[in-house]
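Note that this is a trimmed complex: some chains were dropped, and none of the rest were shifted.
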Amino acid sequence: MTNVMLSASNILNGFKLAGREFHPDSTVIDVDGIKIGDGSLVIMAGPCAVESRAQLLETAALIQASGAQFLRGGAFKPRTSPYSFQGLKHKGLQYLAEAREATGLKIITEVTEADLVDDVLACTDILQIGARNMQNFHLLQAVGRSDKPVMLKRGMSATIDEWLYAAEYILNEGNSRVILCERGIRTFEDYTRNTLDLSAVAAVKQLSHLPVIVDPSHSTGRWELVAAMSKASIAAGADGLIIEVHPDPMKARCDGPQSLNPDNYRNLMSDLLKLSAFIRTELH
Amino acid sequence: MTNVMLSASNILNGFKLAGREFHPDSTVIDVDGIKIGDGSLVIMAGPCAVESRAQLLETAALIQASGAQFLRGGAFKPRTSPYSFQGLKHKGLQYLAEAREATGLKIITEVTEADLVDDVLACTDILQIGARNMQNFHLLQAVGRSDKPVMLKRGMSATIDEWLYAAEYILNEGNSRVILCERGIRTFEDYTRNTLDLSAVAAVKQLSHLPVIVDPSHSTGRWELVAAMSKASIAAGADGLIIEVHPDPMKARCDGPQSLNPDNYRNLMSDLLKLSAFIRTELH
């Protein structure tokens, strides 16, 4: 399709590092032996926020037993209101480190400002950049100078090229281990919290060599849609998922309505592993 | 989740016929022996527009050989500009009837005004209501009085409840065979023609008992994303797909960039049948 090609190449005008033209093979990121982007399924699961030592360790045990590779959990929580719970901060990081020690799970957690990068690095295996910070270029450059992988969430109203350019900011500082994360875009539809844009996942897998993770929890804002959207993400070509799980969603300090309870999470994991293996081995 | 339930029930406030509360079992629509909504996969494929007798018959043979059940093709084409090709109209209907005769495929084609319902009914098995007409209530009522199934495309900026209320207009006239079709919503993202909203598919399967079809061609506007989005749709719970295929997309009179060529279509069909069977039999 001549015009499609033109358009794809327009969008990449200016990329040096994120585009597939410059790096035809898909990037595989190795996190101490866990591979992201090699065709296997990566699952990052855990609570929205680290709320207490007990909550985190209980969830971590559940996550580990399920076969997931990463524990997620926010220690620094950017919140719309200054009066909302902002996370346990350094105490939360400490619990994450403890959960890693206890379970062998890898950790992914968000860093919200450049001055905290070193502290967060000490307790995590992947640094997460949240949607609100996708164009916080100072922070992107700071994590671009770190030696750990970075998962970059798409901004709520970021176009695909703005998202890839944000990745370019990190890559351009020398950190080649960037993972993209689609988490829904803001549209008029308000039945869901955001609109999960799975076409963008398929598009980015063609335009870029970087791995792509999907967040079905924040995008939908409804736990009852998470299973369907997780399967759809895998079928769309995502390299993994980041899923909110809480031992007791009704008591969660944030985002309870989008968190799976342990039973639903275990059933989903079983399906996802089977589906991923089937797609990898049986389809074109 | 108490608040999720509340919200789901708010959205259904006022539905009498489209909501699952009033009809807990999924509706299965029988089109002369073809079942839509029973868990099997329904494929509707064909060109955007009926362009000529030869083009339609060639495509129909391809569609039939692939294992799809329905031939799609527009005879009446609503177009942004009055100077664009508007379809072959009654001549197009005649070719569709001929293709049905030749292949045994069922037909789905769009009806754009109430006065044409009878003419279209004579040549089709399913009446399609296009996105621009989702709230053309006069037309909805007219097809609601017909005795054939109606596939109702979601409007480009319709919320889920507006979509279900549009279905309610048809159901309320006595036609209980309504199929919903998600075809992308209009957002800021312009890499794709529209943003395919697969969360809405999962949501509508919970809120309503009506079957849901996905259009990966119009939603993405790019043939190279159609395969990924077709698989994702099935994984999200869609009952079927409506896919644009053209014997020679470069020569299509409309929507060439989103049409699969025959080879890509055949490969996709093979994957979709396997994936659907796997999901139906192996997952929760």
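Some notes on this structure:
Order of writing sets the labels: A and B. Residues in every chain begin at 1.
To be clear about the criterion, a contact is a pair of C-beta atoms (placed from the backbone, for glycine too) under 8 Å apart; a residue touches a chain by one contact, two chains touch by 3 or more.
Only a predicted model underlies this, so the values are computations on that prediction, with no experimental measurement involved.
Number of identical chains making up the complete complex in this structure, 2 of which are shown: 4.
Throughout what follows, only the chains that are shown with their structure count from here on.
Superposing the C-alpha atoms of subunit A onto those of subunit B requires a rotation of 180 degrees, given to the nearest 5.
Measuring from the averaged C-alpha position of subunit A to that of subunit B gives a distance of 32 Å. Across the complex, subunit A meets subunit B through its residues 1-4, 7, 11, 157, 159-161, 185, 187-192, 195-203, 205-206, 219-220, 222-225, 227-229, 231-237, 249-250, 256-257, 267, 270-271, 274-275, 278-279, 282-284.
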